[in-house]
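One protein chain omitted, others in place.
Showing subunit A:
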Amino acid sequence: MLETIWFLLWGVLWAVYFVLDGYDLGIGTLVPFLGKSDTDRRVMFNAMGPFWDGNEVWLITAGGVTFAAFPKAYAVMFSGLYTPLMLLLFALIVRGVSLEFRHQVDSPAWRKVWDWGATIGSFVPALLLGVAFANIFMGLPLDENGVFQGNLLTLLNPYGLAGGVLFVLLFVMHGALWLTIKSEGDLHQRAAKLTRKLWPVLVALIGVFVVLTAIYTNLLSNYLLNPLMLVLLVIPVLALVLLRQQIGKEQWWTAWGLSAAIIAGLTLFGVVGLYPALLPSSISPDYSITITNAASSTLTLSIMLGVTLVFIPIVAAYQFWLYRTFAHKVTEKELAQDGAY
């Protein structure tokens, strides 16, 4: 029971990370496409300025919770996916410093370097997280000792790549929506236009991905056993439909919320399909890393559950305060302030 609760929390933490840092990664990816002028690009950076670091901590927490609640899953996942994780790490490091360094020296060449740093440092994590999770959904070549029998190319299979492209597109849509909330004028118009153009592509890609999921993975077997749970797929699909309507009405906050629901819904749809495995083995189901063979002791799981139930709501409360305090548009006046990116 405790293991199952932790399994769900594990999925929820990843989903929250994707929802929150997802728009940062999306905006970073969009810099060369939407940032026509230096002011445009500054608005884009300032749109995530107060938030990105707090968002990234959800990744640290998702990683930390994997370590605490399912040490074996953490060990196998991080060592098995060694090279992609290192690339993810390098990219996130470059992303973070690019945001912080860009505005420190008044030189176009300097800014250009960090613009590219932000773009590459955002695009690569989006892609890699998608590739990694698609491969986890499909199953990793884990032997009886949990050792990953493959390399980087093993992960770049059609389904893995489809996952990567899907994540990039989800995050780009999410980022463009956030930008419509935070920007005004021409940049706002261009971001809005982009969301309208992206929507049909996103619908097509999600459709393809769901079909590929049925072909390549066993995720659906859980749902066939318990069709009621298909509600989980209804949420993102419904949100996807409503998203187009809200984009049409220019209700950007609602649209962003729906986009968040799509990301969280798809993540949880996948994670619940995995249950009770955290990392299924494609070699043999006997070698899968599951909540039974990977979980921490009952004592640790109980203490950690207490810590989580106390602190995560507190975190949610003050992060909500942060978002409310900085919900306004990034204006010229805002850009002139001390500390602005």
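In the analysis below, contacts are C-beta pairs under 8 Å (C-beta built on N, C-alpha and C of every residue); 3 or more make two chains touch, one makes a residue touch a chain; residues count from 1.
Heads up, the rule we're going with is that contacts and distances are computed from a predicted model.
As stated in its UniProt record, the chain not included in the shown complex is "Cytochrome bd-I ubiquinol oxidase subunit 1 apoprotein", which appears among "Flagellar hook-basal body complex protein FliE", "Cytochrome bd-I ubiquinol oxidase subunit 1 apoprotein", "Hydrogenase maturation protease" or "MetA-pathway of phenol degradation".
Touch with the chain omitted from the figure is made, among A:Phe101, A:Trp116, A:Trp199 or A:Tyr223, by A:Phe101.
Of the listed positions A:Gly54, A:Pro141 or A:Pro276, the one in contact with the omitted chain in the full complex is A:Gly54. By the touch rule set out above, subunit A reaches the unshown chain at residues 46, 49-54, 56-57, 59-61, 63-72, 74-79, 82-83, 85-86, 89-90, 92-94, 96-97, 100-101, 104-105, 145, 147, 296-297, 299-300, 303-304, 307-308, 311-312, 315, 318-319, 322, 325-326, 337-340.
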